[in-house]
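Note that one protein chain of the assembly has been removed; the remaining protein chains are unaltered in position.
Chain IDs A and B follow the sequence of writing; residue 1 opens each chain.
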Amino acid sequence: MRAYKPKDNVQAKAYYTDRFYVAPQVPKSAVETDEVFASDLEAIKAKFEVKDAYIQVEQMVIYINAHDIYGVLELMRDELQYTQLSEMSAIDWLAKDNTFEIFYQMLSMTKRKRIRVKYFIENGQAVDSVEKLFRSADWSEREMFDMFGIEANNHPFMKRILMPYDWQGNPLLKTYPLEGDEFAAWYEVDKIYGKEARDIIGPELRDTARVDRYDSERFSRLGFEVPKGTKITGDEEPHVESYQEESGVFMVTKLDKESSKVIDDPQR
Amino acid sequence: MAQHKVNYTQDGGLPIALTSVDKIVNWGRSNSLWAMTYGLACCGIEMMAAGASRYDFDRFGTIFRASPRQSDVMIVAGTLTKKHSEFIKRLYDQMTEPRWVISMGSCANTGGMFNTYATVQGVDRIIPVDLYLPGCAPRPETLQYGVMLLQKKIRANKAGNAQKAKRLM
Partner (left out) sequence: MAQVKNRLTPFFENITFDRDDNELVLNFGPQHPSAHGQLRLMLHLQQEQIVKAHPDIGYLHRGMEKMAENMIYNEFMPTTDRMDYIASSSNNYGFALAVEKLIGLEVPRRAKVIRMFLLEINRLMSHLFWLATTALDIGAMTVFLFAFREREYLMDIIEGYCGARLTHAAIRIGGVPLDIQDSFLGQLRVFLDKLPQNIKDYEDLLDSNRIWLMRMEEVGTISTEMALSWGCTGPMLRASGVAWDIRKEEPYELYDEVEFNVPFSDKGDNFARYRIYMEEMRESAKILYQCIEMYEKCEKDGQTELMAHAPKYISAPKLDIMTQNYSLMQHFVLVTQGMRPPVGEVYVATESPKGELGFYINSQGGPYPYRLKLRAPSFWHTGILTDLLPGHYIPDVVSIIGTTNIVFGEVDR
């Protein structure tokens, strides 16, 4: 019987995990241990609901409600001096509980602090665009749309950014295989030559470890090169590749290795 | 690096040479290969280095041209992605014959380390390739050696004949 492979997460998995292995945790500390973060959190809590907050690896992480995001970021930008949105993207938790986790990485240059604002949305739900607050979100949200299919409300130009406009599928979903699906495999052939060319051009070769010394179309044996498509028998003549033909080249003097000087110090 | 003296008066003596049309045409073609800048990724940087001060591609008569219509050889240096694949075909079609293609680096040869949804697994799926240079990234010397081999290949052809259709359609 073939081994069962889950369809909802087709990424690489550890092939062996000890039954008793318990993964350790990256330590979290309470927000109160850092004054700046504590006061920031107070300010946010005063207006919005904060579900969870802690400090991990010197940065504060707060969880809020999805519909509050515009307000929270506006507050952080205008009152708490978090003037830059460094990064935002999503994490795919569809296999676990059908949600996406969205994170916004904020930077305050005056306080030298970074906060990660996070929230969860259901599959199919859209996020509120913060493009009005931070122009950088314009492209990040497009990238998120491209990679996960999460749309942003009120975004001026919600189109794919990294993949072509006529692409199908969202590459960073866990259900999307690394090597692409059927559509991706034939994308360039279909687009340039049309479907009928598939037979002529042939499927992609994805096996990185494939070596076939009898295949002279794709492989050549060093020192025993033959023209493309020759049938390999195994007793090929050794082939010495030289730059110039034996008979000499018109108007070009033949290189004489003996009489040429080799310079081995490049920094001379 | 090697230095050697060229003594023009030695072989033929006077500046008169008898030769065949084939040879002189091929000599001209092979010694003024104008390459099209097709720096797609990291290999493109090595291609630039090959053209810059230390490696000096001009010695080979190879000058980088920005337009496909003025160039003889297309050096595909770097990863070809599926989004870009359409353009390489367009640009290849714009080049005048005879034209040659060098695929530089393992990405252009086979997709290289990027065994992913977004990369074309070898430019020879789209355009015919004459020369494959292995390496990630190949050194500028490799590219120069590749051009030398291409010159040899050009010399081996009959100048009058139309280029034979290579693989692919």
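By definition in this document, a residue touches a chain if its C-beta (ideal position, glycine included) is under 8 Å from a C-beta of that chain, and two chains touch if they have at least 3 such contacts.
Everything quoted here is computed from the prediction, not taken from an experiment.
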| item | value |
| --- | --- |
| Interface partners of the hidden chain - shown chains only, full complex considered | A, B |
| Touching residue (missing chain; options B:N26, B:T62, B:S103 or B:T119) | B:T119 |
| Missing-partner contacts on subunit B, residue numbers | 37-42, 44-46, 48-49, 52-54, 64, 66, 78-79, 81, 83-84, 86-87, 89-91, 93, 97, 113-114, 116-119, 136-137, 139, 162-166, 168-169 |
| Touch residues of subunit A, complete complex, unshown partner | 11-17, 21, 23-28, 56-57, 59, 61, 83-87, 89, 91-92, 103, 105, 107, 109, 112, 114, 116, 134-136, 138-139, 147, 160-164, 171-172, 176, 178, 191-194, 266-267 |
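One rule holds in what follows: only the chains that are shown with their structure count from here on.
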| item | value |
| --- | --- |
| Whole-Å gap between the CA centroids of subunit A and subunit B | 32 |
| Subunit B to subunit A touching residues, read off their complex | 1-7, 10-11, 17, 19, 23-24, 26-27, 31, 82-83, 85-86, 89, 110-111, 115-118, 120-122, 125-126, 145, 148-149, 152, 155-156, 167-169 |
| Complex interface listing, subunit A residues touching subunit B | 162-164, 171, 176-181, 184, 187-189, 191-193, 197, 200-201, 204-206, 208, 228, 241, 243-245, 249-253, 255-257, 259-263, 266 |
